[in-house]
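With one protein chain withheld, the remaining protein chains of the complex are depicted in position.
First chain written, first letter: the chains are A and B, and each begins at residue 1.
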Amino acid sequence: MNSVLVVIVLLALTVVAYQLGLARSRKLERASVKSLVSGAADRLHSRPSYHGWLAVLRAAVPALFVYIAWSIFGDQIIGSLVLAQIPADQLPSDPLQQKVLLQKLNNLATGFGIVGDALPFEQEAAAYMAKVSAQGNAVAFAVMAASAALGLFWSWKNTGYQTRARNEVERAIQIGLIICSAVAIFTTVGIVLSMLGEAIEFFKVVNPADFFFGTVWNPAFATSGAGSTDGFGMLPLLAGTLLISAIAMAVAIPIGLMSAIFMAEYASAATRAWAKPVIEILAGIPTIVYGFFALVTVGPFLVDLGNVLGIDIRATSALTAGLVMGIMIIPFISSLSDDIITQVPRAMRDGSLALGATKSETTVKVVLPAALPGIVGAILLAVSRAIGETMIVVLAAGNSPVLTANPFEAVSTVTVSIVNQLTGDQDFSSAQSLVAFALGLTLFVMTLVLNVVALVVVRRYREQYE
Amino acid sequence: MSTETLTPNVAEKPSTLPSSMDPNSFASKSGEDKTQGAVKIHAKDVCVYYSENKALHEVSLDIHTNEVMAFIGPSGCGKSTFLRCMNRMNDTVAGARVTGLIAVDKQDIYDPSLDVVLLRAQVGMVFQKPNPFPKSIYENIAYGPRLHGLVSSSGELDEIVESSLRKAGIWDEVKDRLDAPGTGLSGGQQQRLCIARAIAVSPDIILMDEPCSALDPIATARIEELIHELKANYTIVIVTHNMQQAARVADRTAFFHLGHLIEVGPTDQIFINPKEQRTEDYVTGRYG
Partner (left out) sequence: MNNPSAAATSSSTFKGYRAIEQKVKGSLNGRKRAESRFVIFGIGAVTVAVSLVFILFASVISKGFPAFWQTQIELDIYFSPEVVQVELPPVESNFESPAEYVNSRQKWVNSLGFVNFNALMVDAVAKHIPEAADSPRSAIALITSGERFALRDYVAEDPSIIGKTVRLSLLTDANVDVWLKGNIDRSLPDEQQQLSATTRQWADQLYEKGVIKNKFSTALFMNPDSRSSLAAAGLAGAFMGSLFMMIIVILLAVPIGVASAIYLEEFAPKNKWTDLIEVNINNLAAVPSIVFGLLGAAVFILWFKLPLSAPVVGGLVLTLMTLPTVIIATRSTLKAIPPSIREGAMAVGASKVQAITDHVLPLALPGILTATIIGVAQALGETAPLLLIGMSAFVASIPSTPFDQATALPVQIYLWQGNELRNFFEGRTSAAIMVLLGLLLTLNSIAVVLRKKLETRW
């Protein structure tokens, strides 16, 4: 069916239904006004506009559902009907080829034409397809019309003084809201289930113990089908992830925390006014830009630095990626810590100052211990961010999944490997691709645990002061 | 800075202090013999500005050693502001400016060569709402002495903690749970803890900013009793909203109104026979 036409028809239906509902209830309202003295029974419960919307709900919405169902499933239904008609010897077995055939038949059926001549069975099938499509569309349209008419009729009949149109409409609205809220739940469920499904497929082929405790990561490139199942150990990846995150936190915590302390306790309002937004800019820069910066500027700089100091630093190494990731995380820690530190009550600071403590002593001995749970929570969230970061490590960490503690060498991380495994030319159902889901699941669980712990810690801290 | 600098500093400076610093002359000036001795805090023409707003107008006042002085007056009259001048807590308020002279033990506390840390060790403060640190009771008390390096061994520290808690009248209640968090005590106990904390650094002067306003009557009575006991060893200045409290605890009372010091004198005199009309209006409850 021509979708534009359908949309127009649906809109028209909406308008008609609304007007009908409106008209009917207005008639009642006029009648009721005349007999105001008779009491509540003759007063219209809901305003006419609600009656109008109720009519729309009852008429247009069922029609809409029929249309959506037909759009989603219609092509499949027609497709399978047509394929069933084709003689078995002419029918290609590969689903991809079937799809191509159906497309060709569609071109024939709609008169767009194909290049060259059609085989006789194809012409027959195309004719059948045209017939079936027309019939299907007609049926769908009829069902839509019928449901709309029924809805309108029901609505018309039921418009009375006591019809609680407004309540019905509001209930429908609430249901709509609930459905929208459910989307967030479905997302999480979807994430877990989809990754779990594929990961389970993976673990059928590769032993989980080998995966979680193996120290060699070298997914052998195999043709589709049986491949080597060695080399799926993720420990080198985990080590790389942790090494880079550690470097990043070593950079971000001192700079971020001290900046937050300075801006919360010492800086003048004027300084705060420009320094804070400038540091926030770091938070808005896309990670691909950081990755590029690491690759093109920081990497060569570190190589030069290494030459000066006599250390062999690679241009793409854990250090390069870790440093730049640390830069990216600074605003995270700085702004969260700033909020937490300013939440510490002033009375506490005053108490310490009144005893003769200097400002730094007050900050270090009273304010920070009071803010500690919140700051720990912020750090955990930052670690979670660091672990899940992809683009910086893809570009700047080198691509060497080796178990090492040397920050000057190239490493690989969980996230890099996910990208590598899914952007190659592998068959989507081979172990090489499925391992990406197993890695993803591991990553999801790690960050989930960190996030939940951080949330609990910060919540407990907030309760202290509220 | 060595200890000698305090006295020679005062001696070398051209004296801006009036001759009325002589204890004898002061007694004769006030006419009443309730004074406890030398002037501990001397204030002259003190003004406080918050940005452009003048909060305190030319306040001149003397507070004597080992007396309890109460500041009374309606809300917003500047009594807390003046109190906070005496240990320079107004420095922590952005945009606050103090002019005039405030001298503690004849030392101008706004003198640039004076370290405010030193001053605050000498002039302790207790706040309106009890503010114990989120540390154990022991650590709350030990904080001050440790900070200033007043003790050299943990034995000495234990002694100071115990004696401070005793002086604050709370030792018996907490001696078995010194490691419990200070925030776990009741309101009245917390306030006494804060008093103990202030005492631990051996100040001479304790400033109290409406210390009982957040407490129930029993806790209030306890604190007032404490003030009586502490008077022997400390000079106490207490800001209070509650005139009856001033009448109960204070030797001398100062009445503030709209940033001006209206009248100061022995408590009896302020309440029974005030010299100013505005004082009389306030103490008789004509306005609040």
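Definition applied: contacts are C-beta pairs under 8 Å (C-beta built on N, C-alpha and C of every residue); 3 or more make two chains touch, one makes a residue touch a chain.
This one's a predicted model, so the numbers in the text were calculated from it and none came from an experiment.
One of A:Ile86, A:Ala125, A:Val206 or A:Ile330 touches the chain omitted from the figure, and that residue is A:Ile330.
Touching the chain that is not shown, out of A:Gln19, A:Gln135, A:Thr215 or A:Thr297: A:Thr297 (per the contact rule at the top). Within the full complex, the residue among A:Leu381, A:Ala410 or A:Val457 touching the omitted chain is A:Leu381.
Against the chain not shown here, subunit A presents residues 107, 111-115, 166, 170, 173-174, 176-178, 180-181, 183-185, 187-188, 190-191, 194-195, 197-198, 254-259, 261-263, 266-267, 275, 278-279, 281-282, 284-289, 291-293, 295-297, 327, 330-331, 334, 356, 358-361, 363-364, 381, 384-385, 387-391, 394-395, 415, 418-419, 422-423, 428, 436-437, 440, 443-444, 447-448, 451-452, 455.
Looking at subunit B, the residues touching the absent chain are 1-3, 6-7, 10-11, 15, 17, 21-22, 37-38, 65, 105-106, 115, 117-118, 121-122, 148-150, 201-202, 204.
Throughout what follows, only the chains that are shown with their structure count from here on.
Mean C-alpha position of subunit A lies 60 Å from that of subunit B.
Looking at the complex, you find that subunit A touches subunit B at residues 269, 345, 347-358, 361, 365-366, 369-370, 464. Residues of subunit B touching subunit A in their complex: 87, 89, 92, 94, 117-121, 124-125, 127, 129, 131-135, 143-144, 147-148, 194, 197-198, 201.
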